[in-house]
Structures are given as C-alpha cells and as structure tokens.
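Only a single protein chain was left out; the remaining protein chains are all shown in position.
Coming up: chain A.
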Amino acid sequence: MYGRRASQLLKEIDSSEADQLAPFNSDVFDQVIRECNEHNSQFQSLIRKMVDQNLDIETTRNEDHYGAAIHHLSLLRNKRCLMAYMCNRAEVIQSFRWKVGPVLPHDIQEKLHFSEKEYFKNHSAAIKSYMTEMDIDLTVDMVPPKDPYIQVRVLEDIGEVSLDDHSISLTKNSLHFLRRTDAEQFISQGLMEEFLE
C-alpha cells in the first residue's frame, strides 16, 4: 500500500520516549525516497500518455488522470512524512544542546544522520553566538534553585579548581559542599553528581 513505509517512520517517532532518539532509520528512509521517485516517474508517464492521446490534461477525467492524481498525492504524503520525521528528530537534537552540552557522546553520535550531526553543530554555534552577544550563559541553572549550596560527589579526578576566592582539589569520590552555580558546569559534563543522602 502506498504511504505505508513512510508512516512507519512516524510511528517510530511516536513510540519512542520523549527526549529519546532512536537510530536514524536509513533503510526505511531510503526506501521511501525511492518510492517518491517511483511515484514521480509513474505520474510523468501517465501525463505523457494523456498528452500523446491529444487529451487536455486540465479537463480530462479518465482513469489515467485519477491514476496520476493518486501518485501525486502519495508523493505529497511521503514528503510530509519524511519532513515530519526529520523535524521531530531535529527537535530532540535541539534539546540535546541544553541537556547534554555542545559535544555529543559517542553513543548519541552513532544514532545521527550525517546531516543531523552538521545540524547540531551549526545549531550549537547559533546558540553560542546568541549567548556571547547577550553576555549570559544559558546552559546553567536548568532547574529552579532551592538551596544556594549543594552536596556533590566527584565522579572523576578533576584536579585543582579555583572557585571565587579559594581553590579546592576535586579528587575522585570526594564529597564537597559547593555553590550550586559552581557545581552545575561539572555536573552537566558528568564529572560530578549531586549527593543525596
């Protein structure tokens, strides 16, 4: 049935959890693209057939006309599905910039189409340039602050870090009581976690 493959792509988006990205389904994606081109050549040949029979394409309503219309509409539907697939994925990719940071870990990279990787890079650059212009870092403070200080556990050796007026040594597995704003950058890089008793 026409359009079934394309709807598979959207079902995939629909069934995956919000903010989660499934690997780019290049198999089905390429099949849908092939289907589109097949629809187009069928459409063209039906139109050509009508022209060869000296029929007016605008007004003739024979079986070839309706056949062509179905190919045209199927192609449109496929296009909408492909675009929706890419747009929905792009939205999740945008959210990675806020949740994961400017560099994506390998396991996410593997799930992306090459154009999506480029998209993420360009999009990150656009956000960075906005933040520079505004002179404000928007990647911290992702949750409303409750307490200005939090208890954190260091997950990986970070070494000597100077915070404000003093410097502390952040060694693996040590516990610290830090200003939330200071700790947040390390937490987002996965070097620390909030320590909850």
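Heads up, the rule we're going with is that a residue touches a chain if its C-beta (ideal position, glycine included) is under 8 Å from a C-beta of that chain, and two chains touch if they have at least 3 such contacts; residues count from 1.
Keep in mind that, in the parts below, contacts and distances are computed from a predicted model.
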| item | value |
| --- | --- |
| Per UniProt, the name of the complex member that is left out, chosen from "Large ribosomal subunit protein bL20m", "AP complex subunit sigma", "DNA replication complex GINS protein SLD5" or "YALI0E06039p" | "DNA replication complex GINS protein SLD5" |
| Residue, one of A:Met1, A:Ala18 or A:Met134, that touches the chain absent here | A:Met134 |
| Omitted-chain contact residue, chosen from A:Tyr66, A:Trp98 or A:Phe177 | A:Trp98 |
| Hidden partner interface residues of chain A, rising order | 33, 36-37, 40, 72, 75-76, 79-80, 82-83, 86-87, 90-91, 94, 98, 113, 115-116, 118-119, 122-123, 125-130, 133-134, 136-138, 140-141, 144-145, 147-149, 165, 179-181 |
